[in-house]
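A single protein chain has been removed from this complex, and every other one stays in its place.
Chain nomenclature is as follows: A, B and C, assigned in order of appearance, with residue numbering initiated at 1 for each chain independently.
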Amino acid sequence: MAIPFERVRLAFSQILEALEKNRQYLNDLDAPIGDSDHGESVTNAFRKVKEAIDKLPPEERDIGKLLQEAGKSIIFSGGAAMGPLYGTAFMDAGKVVSGKTELTREDLVALWEAFAGGIARRGQAKVGEKTMYDTIYPMVEALKKSLAEGKDLSIMIEEAIEAARRGMESTKDMLSLRGRSSRLGERSIGHIDPGAASSFIVVRSFMETLLEKGGGVRE
Amino acid sequence: MAIPFERVRLAFSQILEALEKNRQYLNDLDAPIGDSDHGESVTNAFRKVKEAIDKLPPEERDIGKLLQEAGKSIIFSGGAAMGPLYGTAFMDAGKVVSGKTELTREDLVALWEAFAGGIARRGQAKVGEKTMYDTIYPMVEALKKSLAEGKDLSIMIEEAIEAARRGMESTKDMLSLRGRSSRLGERSIGHIDPGAASSFIVVRSFMETLLEKGGGVRE
Amino acid sequence: MKKFINRPENVVEEMLEGFVIANAGKLRRLPTERVLVRKDAPVKGKVGIVTGGGSGHKPAFIGYIGKGLVDAVAVGDIFAAPPVQRVYEAIKAVDGGKGVLLCLGNYSGDVMNFGMAQELAQAEGIPVESVIVNDDVASSPKDRMDNRRGVAGEVILWKVVGALAEEGADLAKMKEVGTRAVFNTRSLGVAHTPCIMPSSGKPSFEIGDNEMEIGVGHHGEPGIKRMSMMSADEVTELITLQVIEDLPFQSGDEVTVLINGLGSTSLLEMYICFRKVAQILADHSIKIYRTYIGEFFTSMEMGGFSVTLTKMDDELKRLMDAPCDGVHFIQH
Partner (left out) sequence: MKKFINRPENVVEEMLEGFVIANAGKLRRLPTERVLVRKDAPVKGKVGIVTGGGSGHKPAFIGYIGKGLVDAVAVGDIFAAPPVQRVYEAIKAVDGGKGVLLCLGNYSGDVMNFGMAQELAQAEGIPVESVIVNDDVASSPKDRMDNRRGVAGEVILWKVVGALAEEGADLAKMKEVGTRAVFNTRSLGVAHTPCIMPSSGKPSFEIGDNEMEIGVGHHGEPGIKRMSMMSADEVTELITLQVIEDLPFQSGDEVTVLINGLGSTSLLEMYICFRKVAQILADHSIKIYRTYIGEFFTSMEMGGFSVTLTKMDDELKRLMDAPCDGVHFIQH
């Protein structure tokens, strides 16, 4: 069961819709340990993605190109801290699936592994530093495990989303070592990282859309 | 029953004490139709008066001199709208009792008539314009009437205070035509004029002290 | 009270102490009175300019001391006109032999205190004239213009007469041009948040969570009416149209625009409002000659802003363009 180009394109619409719904929730997560703007920034960035994708020629079928277009538009016009991070992540993800018009289970894992790598590279982030990486990294681990165990795509995706959720939630008890919240020391503890939360929304919307489960917009 | 210098000197201490107690009340009256500072200004001015009077030579007995010193210190260091008004009033009052070491009933009436004249002269104020003049003018009328009717000093003073109180209260329903509140038009109606209120406090403290009733500080 | 002060009664004195230390290169304080003067005052052969009023309007009044602006400020208490003695000492300190111009807002306190000081100084042989600012169109109808209060338009007066004095103009000329500048200047303000009076810690007025006051004075005096909060464009249109109609400013006029923040309103908001002012002026074919946007005459931390327009003529243009070097108002 391979995932076609159209599903991936649709995923970006679903991400945007989910982010719009969670805009204020993400701003509010950013208030106690940041500057209250994460929902704005991330929503605006994925609006730019949508615009860029909508400009692709209708015959375009290269998923790598699609992801790289998304990444480029976030890098160039996203701004904030999340811009270079999401942007680089999608660029790197696009590179590993370059030329593919549909994604196998292997491709999907490679894609997210590259995505995680992009964040780590751009943000110098490691696990446990209270960033979006803490959502993505455990998800990639779960994906790799499912792949090795030969699990079904739908199970694989469900478990990946769960791992991402647990990853996001794990940031609550962490001391921040990256980004704006890293200046708070002990005071950063006790709050979910906004970037970890937006990453969870991105991951879930993306993955659920692939599954043809419909929009998958919740929260 | 003539009023000695010492009583008049004491009157200024009593005025100051009464104003200190009513500082915030006068600020609050000044809030809806002015700039919330009348209590500050008038209290500070009478502190200056106290300082000036305390510097008079101990052998000084000229009530005219005393009043003029009070007036001069308010003019020179009082500031605000009330400074030139109270200052001129006390100056003019002092002039008509110049050289006197005690005040007769006639002197007292002349003194307040000059006081009222000073306000009218400096502020171009007429009755009914919602100013301190609306406290002072009816009081002077009452004093003149009592004098003509040959009333007792204590009755005369009590009635004068009552006239001043009614005068002050009459400003509530007036439309302001002078000073800061005159820019409010209809909106100035329904509030007692702060200057009318401070004038009532000044008048009452002064008059009650003359009567040897004690401090006379109320409100 | 959310204000960084020490004892309320020391607010003005401590502020002045800080101000004099910070700006010792440009001004000094008279030893006897709360009067600040330009460091090189009196400037020989130049008409001296004295202004003043209550404190709490920073950068007004003392921020306008400097070359090309005013020579002395008589400093009053919070929102209280300075007493006669201070104005009188200020006049004496800046008279460089050509007389002194007093610039003041049209408030009975200022008019009386400056007026008495003027008489005292004149009695000593110093020529003194005064120009009284009454630019607030909200503060009385047009047929009672002499009852209108002065607001941010005083900044325009200082700029104009300050430049004129540096050019060597005589007192009569300064009074004439200053009076014309004031006549050509109209303002209107709006506020949504009061300031806190240091003496009591109380707000200067009560106002609802969604209310604003149109035509408010910059001591928190009430204005024309209370309304519900509006968008930037709506409120800007409301006040700008009234300002335009009042003079009236007409098609073909050139104006200086001054958007004055009353305290806590951000420059961000002021530029958004200015954008609308510019659109409205363009619609009326009124040309913007110069623009000033910022906090020029505040009411401590009051929230709101005012729009001031001054109709230019060739002389006023020259004077507005002249350089000046005030403490908080500098122009190359």
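Here is the rule we go by: contacts are C-beta pairs under 8 Å (C-beta built on N, C-alpha and C of every residue); 3 or more make two chains touch, one makes a residue touch a chain.
Fair warning: this is a prediction, and the values are worked out from it, not measured in the lab.
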Left-out chain, listing which of the shown chains it touches: A, C
Options C:R38, C:R86 or C:H192, residue touching the unrepresented chain: C:H192
Options C:K3, C:K142, C:K225 or C:K287, residue touching the unrepresented chain: C:K3
Sites on subunit C contacted by the missing partner chain, in the whole complex: 1-6, 11, 14-19, 21-23, 55-56, 58-59, 63, 192-193, 209, 212, 229, 231-233, 235-236, 263-275, 278, 288, 291, 293-295, 298, 300-301, 303, 305, 323, 325, 328, 330-332
Contacts of subunit A with the absent chain, listed as residue ranges: 23-24, 27-28, 31-37, 39-41, 44, 75-85, 87, 122-123, 178-185, 187
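Keep this in mind: only the chains that are shown with their structure count from here on.
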Subunit C and subunit B - chains in contact with each: none
Centre-of-Cα separation between subunit C and subunit B, whole angstrom: 32
Inter-centroid spacing, subunit B versus subunit A (mean Cα positions, whole Å): 76
